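Encoded as structure tokens, the structure appears first; notes follow it.
Note that one protein chain of the assembly has been removed; the remaining protein chains are unaltered in position.
Entry: subunit A
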Amino acid sequence: MGDNYQNKIMAPVMMDYEFKMKTQNERSKVEDLFDFEGCKVGRGTYGHVYKARRKDGSDTKDYALKQIEGTGLSMSACREIALLRELKHSNVINLIRVFLSHTDRKVWLLFDYAEHDLWHIIKFHRAAKASKKSVMVPKGMVKSLLYQILDGIHYLHSNWVLHRDLKPANILVMGEGPERGRVKIADMGFARLFNAPLKPLADLDPVVVTFWYRAPELLLGARHYTKAIDIWAIGCIFAELLTSEPIFHCRQEDIKTSNPYHHDQLDRIFNVMGFPQEKDWEDIRKMPEHATLVKDFKRSNYQNCSLSKYMDRHKIKPDSKAFSLLQRLLLMDPNRRITSEQAMQDPYFSEDPLPTQDVFAGCQIPYPKREFLTDDDQDDKSDSKARQNQQQQQQQQQPNTQQNQVQANSHDHAANNAKRMRMSGQNQGNNPQGGQQEFHQQQQMMFGGQQQGAGSQQQQNFQQRF
């Protein structure tokens, strides 16, 4: 009978019934294996992330379940699965399993659960700073974080993978557990193999890096992504860890523009770094948007700007090892920017305190756990807001649901950040000197960048542990 059926021209049997049944019976459903209802911890352009536990109790670990936005296998879902399937490094997020839900055509990715990320960690420090409270963390925490970020990126780069979207929200940190305090680089959805570019990269995703972390060559229209672009982003993150301020913060209205050239963002970079000298970046003239740059910008407007001055205002001394490494990461000329490997050899990392595997170095983790989001918290913020206020008294200025942003992708993240920045802008706005001095003292205690600020008894005790 089957053969008869086959011979009818217009009605082929695409799939064998027995095969289909067998595969269906062997396939496990994500909701059969994991409990995650009501446990959403993240939402963004990438989809939804849930905190999950195994139903059978075979372990009591937390897992992160990411439901990819949309249905079916988009190209970014394909890339994410393809790459994560191959990647194995202690500082890169580990894909445990993929679930394909045939009925609703949803794709689920199972990861280890990371309780923290740099977006929340930095936010926590900013909030503490604004309310003039100090946060107790190990002196070497920033160094440990940076080292592990570099280690993970070095692994990716040496395996011909570019991240292309590095930002604090994509740098996860493991909470209590066997991998306590371990950095995990995440959100590789846009990552690509670049050993044999089949297509100019810029053609595929018009805008991939959140502007604040975008290298100047991208803003000037560079057609290809490079390792150096990831390194610039790491430099930005390093600066932000040292100061709790996004170094190239810039108001954004239109995030998803396809035009790479972005006047305000370049202006912000020059305001911090100074306008690049010819000798510092010879190939700048070859950039596609160089003519626009010449038309729009005047070197003389940035004569008093330099990275050392900017960092000095934030109490990072120009003669410190941290500063000298930062400067090498944030070189304007992509060809002269150092590689992740060179960065890991920097004297900063051989200077005391040495980086630790657990970035919290065994100390108590001061950051709150991720909050669960309600499905309708977009409209109804009162509930979660109340909870937030209770649990995180330090965070005075949280306008709404920014807790939501777990490894958030470009859009929401930048928008919320922008909001946050505006609200706390008083610190820098009118009276930068005054406002910031307070903050810097605290900063030293928070991240232990400099030795002098460590006055309190508690702080001394704390530091003795390292």
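The rule we apply is simple: a contact is a pair of C-beta atoms (placed from the backbone, for glycine too) under 8 Å apart; a residue touches a chain by one contact, two chains touch by 3 or more; residues count from 1.
We adopt the following convention: contacts and distances are computed from a predicted model.
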Undepicted complex member, UniProt protein name, chosen from "Cyclin-C", "Trafficking protein particle complex subunit", "Translation initiation factor IF2/IF5 domain-containing protein" or "Coatomer subunit epsilon"
"Cyclin-C"
Which candidate, A:C39, A:L100, A:C305 or A:C363, sits in contact with the chain we can't see?
A:L100
Missing-chain contact, candidates A:D16, A:D32 or A:D296, resolves to A:D16
Residue-wise, where is subunit A in contact with the chain that is not depicted?
1-3, 5-6, 9-19, 23, 27, 72-75, 78-79, 81-83, 85-88, 98, 100, 102, 105, 158-161, 192-193, 195-196, 198-199, 203-204
